[in-house]
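Excluded from the complex is one protein chain; the other protein chains are retained at their positions.
Chain naming follows the written order as A, B and C, and within any one chain the residues start at number 1.
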Amino acid sequence: MYFFVNDYNSVGYPEILDALKNCIDEKNPGYGIDSHSQRACKLIKTALENENIDIYFLPGGTSANIIGATAGMRQQDSIISAKSGHIEGHEAGSIEACGLKIETIPTEDGKLSKELIKNFHEQFKTEYMTVPKKVYISNTTEVGTLYKKEELKEIYDYCKENNLYLFIDGARMAAALASDKCDYSLKDLTKLCDIFYLGGTKAGLLFSEALVVVNEDLKKDLKNLIKQKGTMLAKGFIAGIMWERVFEEKDFYLKGSKKAYKMAKVLAKGITNQGYNLAYPFESNQIFVLLDENQVKKWQKIAKFEITGEKESKKIARLVTTFRTTEEEVKNFLKEI
Amino acid sequence: MYFFVNDYNSVGYPEILDALKNCIDEKNPGYGIDSHSQRACKLIKTALENENIDIYFLPGGTSANIIGATAGMRQQDSIISAKSGHIEGHEAGSIEACGLKIETIPTEDGKLSKELIKNFHEQFKTEYMTVPKKVYISNTTEVGTLYKKEELKEIYDYCKENNLYLFIDGARMAAALASDKCDYSLKDLTKLCDIFYLGGTKAGLLFSEALVVVNEDLKKDLKNLIKQKGTMLAKGFIAGIMWERVFEEKDFYLKGSKKAYKMAKVLAKGITNQGYNLAYPFESNQIFVLLDENQVKKWQKIAKFEITGEKESKKIARLVTTFRTTEEEVKNFLKEI
Amino acid sequence: MYFFVNDYNSVGYPEILDALKNCIDEKNPGYGIDSHSQRACKLIKTALENENIDIYFLPGGTSANIIGATAGMRQQDSIISAKSGHIEGHEAGSIEACGLKIETIPTEDGKLSKELIKNFHEQFKTEYMTVPKKVYISNTTEVGTLYKKEELKEIYDYCKENNLYLFIDGARMAAALASDKCDYSLKDLTKLCDIFYLGGTKAGLLFSEALVVVNEDLKKDLKNLIKQKGTMLAKGFIAGIMWERVFEEKDFYLKGSKKAYKMAKVLAKGITNQGYNLAYPFESNQIFVLLDENQVKKWQKIAKFEITGEKESKKIARLVTTFRTTEEEVKNFLKEI
Partner (left out) sequence: MYFFVNDYNSVGYPEILDALKNCIDEKNPGYGIDSHSQRACKLIKTALENENIDIYFLPGGTSANIIGATAGMRQQDSIISAKSGHIEGHEAGSIEACGLKIETIPTEDGKLSKELIKNFHEQFKTEYMTVPKKVYISNTTEVGTLYKKEELKEIYDYCKENNLYLFIDGARMAAALASDKCDYSLKDLTKLCDIFYLGGTKAGLLFSEALVVVNEDLKKDLKNLIKQKGTMLAKGFIAGIMWERVFEEKDFYLKGSKKAYKMAKVLAKGITNQGYNLAYPFESNQIFVLLDENQVKKWQKIAKFEITGEKESKKIARLVTTFRTTEEEVKNFLKEI
């Protein structure tokens, strides 16, 4: 049985577990003030080529989204997101539970653009609407697409000119940076938004996302917000040890994601070569294939994957590769379909 | 330098890390539906001698408190807590951030009683007050004391008769159960409240608390609440593996805590024998000692610990033991003070 | 200049002011426990032919929607509404500010149906979505349409079978009941939903909506919720005096709305006779006319009205009649366009 269900199905990279084992006899203070967390922050700052940022290690994607979304918001403020944004339909109302409305824009491919944001934003002029104060985008998106540098720049410029914060959900930032289609790298990220996170859960850690705060406004009292939302781990040093391990070795952060992307590329090419159509452009380790009912049944006999919806009267099958996907698996799967 | 700062300063029990390593080649589904999580739940149900409960593994104490506090609450409902309750002063307004008011009762020793609750609860009769709907207690408490079985029974009976849920914060439940003063055991817990959790962070796990839901009302749609509050880890199987390891070995859950208690007992006795007074009765692995300014300075030269407040014009020094505290350390510390 | 802007542009019916004047020397207790409020409740119960309901007088539409939407809701619960629902786009995020997500369904004419609700509701099956717990509809709707008795019955039946509450926003319930198209009357309302309100602001009162609670679950502790949301007026007796005046005279509640409907009918007929198309079916005192840019300009020279959006490349002009709209005005306006 081939396994293309998701990219968070393994405990993590062996190196991460080893790093934890190496520290088992230490006594560390709690709540992220330990030396591992501090060194990890330093290493990430170096990789991002920006010393003037704040970094926090949060337990997971939803909690990172909660902090990213609520930071710096007043009660009348709202968040602009693609209708397909993870915070809108996949987190059980987490943002609304914090009192904030998400104002949504329909998109073709999961991506917002300066144009889409501008046209939408200009409608918010009266007291009976919310006050948009932040734009949320995910990279890669929920449908595997990714933003180009110029697209991010245009969006961020619009945000800065219009009193909006830009927040990038980076649960799959490693998948974005590992893609051939990506024309920027780690060191560009802090110039392209106000706040974002580097996903760890989907990049070989046991858990944890590294939240990076660029904008001074959002830095203020953020620790209190992190504590309030239940997203500050008592043993913060465990996240610190993991992130330290990741960033103390050059290029280690993207290593697994690059492997996953390479396999995805082979897989996507093989699938389209056989005449299948993709629901969205292939750009990262998630491939969305249009299948009819019979094809779905056939595929399900040999592989595990999710059906995420429908398009053009066909089902959308999502295949996800990981650092553990092998070329052999992919080739055999391609033969069998 | 002796280290009595807290009981969450180590990565965890070596056995826990080994269990994770053993599973490193597996592919597990996410969000807690994996076989490890399922087996862990089964083992815990057996240990608690109750099949009719729901169990969820949450990242940490604050997040477990958020779920325990918000479950089953309407907007006009409030939570009764001791003024010293962790949710009141130590979680940065986490419960209020969910829209709920905490109604507080001052206590001598961090413990609520049926009498205290009743007298307080009876005042809530008008529309300009909140509607108390849940009682929050912590066990052990924030000042190291613990509830007797009869005390819990009385409180729970009052709750049941008065349409209140009883929620026990069990971040240090292992410390409570490991104490000589405790006259109940794991198997009694589901008869003594509606919802509680077994702390893992302070009982040798890397992270995670096991939330146990007894009351049918609170079980409904709880997964959605857990997801909403950002407290459902994508790699839920990691918590599953850890809890499975803990409960597949008889008495393993309390092993470390019993060691910690034993050391605390020697420590407390030694301290009081030297004429120091305790701020609260010694009942668990936290010892609160009254010190004057000079004594504080002297102690700080040889040991790390927290000052948690003042009482009777003296400082309160908190000493916490863990499963790694040795008899030698304790004896040497006692000699030096 | 003809005035078709809205139906809340006058202080109120003269009879209402007279009633207030008559009570100017009284001393009444506050917060709605006065004899006027009590008698008003009794009169409304009689008009609704249901003694087993609770009635509260709230300041306005938004506040009535807040209470109607939040009553009986847990934190993971959500509200199903038409995308055009007033609570979704016209109340500045009021429901989300209470922590609740609105799950929206696009509609043609502002009306939900059993079918629409069922198809939508059936998608909510996983923990990463909210738990729909209430359906919100408005009657008349935001586009002037109204529900038939059978439609309401079908929706309410679906709700009852599926553990959903049905809440009707009745800011324009008088306009609905006054319409020729309406096949039910005041006495039917409590059989058709769990909670609703009778609009007063748009039915001749200075302010105030009468919230009617049918479902026992929602009745519990509702006064506390009303107080909490800032919607309990200290001088509750003023609303009591107004509602008492309205319901102590037979048919007085609908008198003004019937006049408004009559004028709207003449107006709508005249407009369509002249070849204009309506954006939505004419069913109540709000008429939505499709106009091109030139027509808009022309009309704006002689009348005040709102442009509410676009449809089929035309602007939608909303004309609203009130109890003070005269036949002469309507006829002259029709002549001039």
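The rule is simple: contacts are C-beta pairs under 8 Å (C-beta built on N, C-alpha and C of every residue); 3 or more make two chains touch, one makes a residue touch a chain.
Given the structure is predicted, the values throughout are model-derived calculations rather than measurements.
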item: Touching partners, among the displayed chains, of the absent chain; value: A, B, C
item: Candidate in contact with the missing chain, chosen from A:Gln75, A:Gln123 or A:Asn332; value: A:Gln75
item: Omitted-chain contact residue, chosen from B:Val11, B:Leu48, B:Ala71 or B:Ala97; value: B:Ala97
item: Given C:Lys42, C:Lys118, C:Lys227 or C:Lys314, the one touching the chain that is not displayed; value: C:Lys227
item: From A:Asp25, A:Glu150, A:Asp221 or A:Glu327, residue that would touch the chain that is not displayed; value: A:Asp221
item: Contacts of chain B with the absent chain, listed as residue ranges; value: 75-76, 78, 89-93, 96-101, 127-130
item: Touching residues (missing chain, whole complex) on chain A; value: 31, 70-77, 98-99, 127-131, 221-228, 232
item: Touch residues of chain C, complete complex, unshown partner; value: 3, 5-6, 8-12, 14, 17, 20-21, 23-30, 59-63, 65-66, 91-94, 97-99, 201-202, 206-207, 224-225, 227-235, 237-238, 241, 324
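Throughout what follows, only the chains that are shown with their structure count from here on.
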item: Chains most often in contact, by C-beta pairs; value: A-B
item: Copy pair chain A, chain C: interface residue numbering same or different (half cut); value: same
item: Inter-chain centre distance, chain B versus chain C - centres from mean C-alpha coordinates, in Å; value: 49
item: Length of the line joining the C-alpha centres of chain A and chain C, rounded to whole Å; value: 43
item: For chain A, residues that touch 2 or more chains besides their own; value: 91-93, 97-98
